[in-house]
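Here is subunit A:
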Amino acid sequence: MADREPVLEFRGVNTHYGPVHILKDVDLKVFDGEIVCLLGGNASGKTTTLKAVLGMVIPTTGDVLLNGEVCSDKSTSYRVERGVTMVPENRRLFKRMTVKENLEMGTYLRTDKENLADDLERIFELFPLVKERLGQKAGTLSGGEQQMVAVGRALMARPKVLLMDEPSMGLAPVLVAQNFEIIEQINEAGTTVFVVEQNASMALSIADRGYVLQTGQIVLSGTAEDLLSNPQMRQAYLGEVD
Partner candidate 1 sequence: MKLLKLPQQRKRRFGFVDSFLWAVRIGALVFVVVGIFGIPGVAGGPEGSLFKTLSGEGVSGEAWRDLFISGLAQGSMYGMIALGYSLVYGVLGFINFAHGEVFMSGALVSFFAADAFATAGIWESQPVLALGFTILVAMATSTIVAVLTERIAYRRLRGSPRLIPLITSIGMSFFIRYTFRGLFGDSFKTYPAAPGVLEGRATIFGVEILKTQLTVIVVTAVSMVVLYQFVARTRMGRAMRAIAEDREIAALMGVNVDRVISLTFAVGGAMAGIAGVLWALLFRQVHFLTGFLPGIKGFTAAVVGGIGNMAGAYVGGLAIGLVESVGPLLVLDGWGIPAVSQLKDVVAFSALVLVLIYRPTGLLGERLSVEERG
Partner candidate 2 sequence: MSKKMKFRHLGVLVLVFALIAAACGDDDTADTTTAATTADTTADTTADTTADTTADTTMAPMAFPPEAGAWGGVLIAAGAPVEIRTLQAISESVAFLGVDQNRGTELALEDFGDVLGHPVNLGTAEDDLCLGEGGASGATAIAAQEGVLGVIGTTCSGAAFPAIPIFHAAGIVLISGSNTNATLTSDFQGNAGENWMNNYLRTAHNDLIQGAAAAIFAYDNLGLRKMGTIHDGDPYTSGLAGSFGLTFTELGGEIVVATSVAKEDTNMVPVLTEIAAGEPDGIYFPIFQPAGDFIVQQVGGISGLEDVQMYGADGLITPDHFSLPETEGVYYSGPDLGFDANAGFTGETYTNLVARYEAAYGELPTAAFHAHTYDATMMLLFAIESVAVEGPDGELWVDRLALRDFLYNISDFAGVTGTLTCDEFGDCGGNVVSVILNLDSDDPQAGIGNVVFRAGKGAGGEVVILPLG
């Protein structure tokens, strides 16, 4: 694996929030085609990590690399243009816009307008339901449908890396399951996925590899199997009492 270039890489990233040291020497790599999950409890630094990937937080030291390019102090739109995009927690669609407009927002920075129709088709293949709802205001969709549009919107940007923020947060079990299925599907279609999740067992069930973040530090990392069988992991994050 070492000879492969990671699409997303953190090299000794430290971030500060005022005087507070949040991320502490975080190193992580996400390779092309993988599903990697970042696990951690509340306030472990997960959100900050995502913000650092997207350029909403600039590391005080260390570098964030996208496709091998150092992007530490680049703007969000610069990074989005280079293939990073996120499905936010709680979907957060533009509720007053139609589904179509929502999907179009995903292509905001793209210049290859001629391929848009194809991409739209691809989304419809993935989520046939979305096609039926195209002219409807996003706010009127059900929770499951909204989730599809949110993912579709992200995919319209043709991301190299798709960030998923807490895909299981506050969702019914059936939707959680659906969400993770979608992630697998997308991944199979060739997109690298970086999942940030509190629900460790769920995330590890689909991921190739995982990192565990605790108070800003990576405390564990490894393949999904290794992590699932790690006793420390089982107790702290999988909620097993013994």
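Behind the choice of candidates: all candidates are chains of the complex that A comes from, given by their letters.
Convention: a residue touches a chain if its C-beta (ideal position, glycine included) is under 8 Å from a C-beta of that chain, and two chains touch if they have at least 3 such contacts; residues count from 1.
Note that the structure is predicted; figures quoted are calculated from it, not measured.
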| item | value |
| --- | --- |
| Subunit A: touching candidate in this complex (1 or 2) | 1 |
| Candidate 1 contact footprint on subunit A (complex, rising order) | 54, 56, 75-77, 80-81, 85-86, 88, 92, 94-97, 101, 104-106, 108-109, 153, 157 |
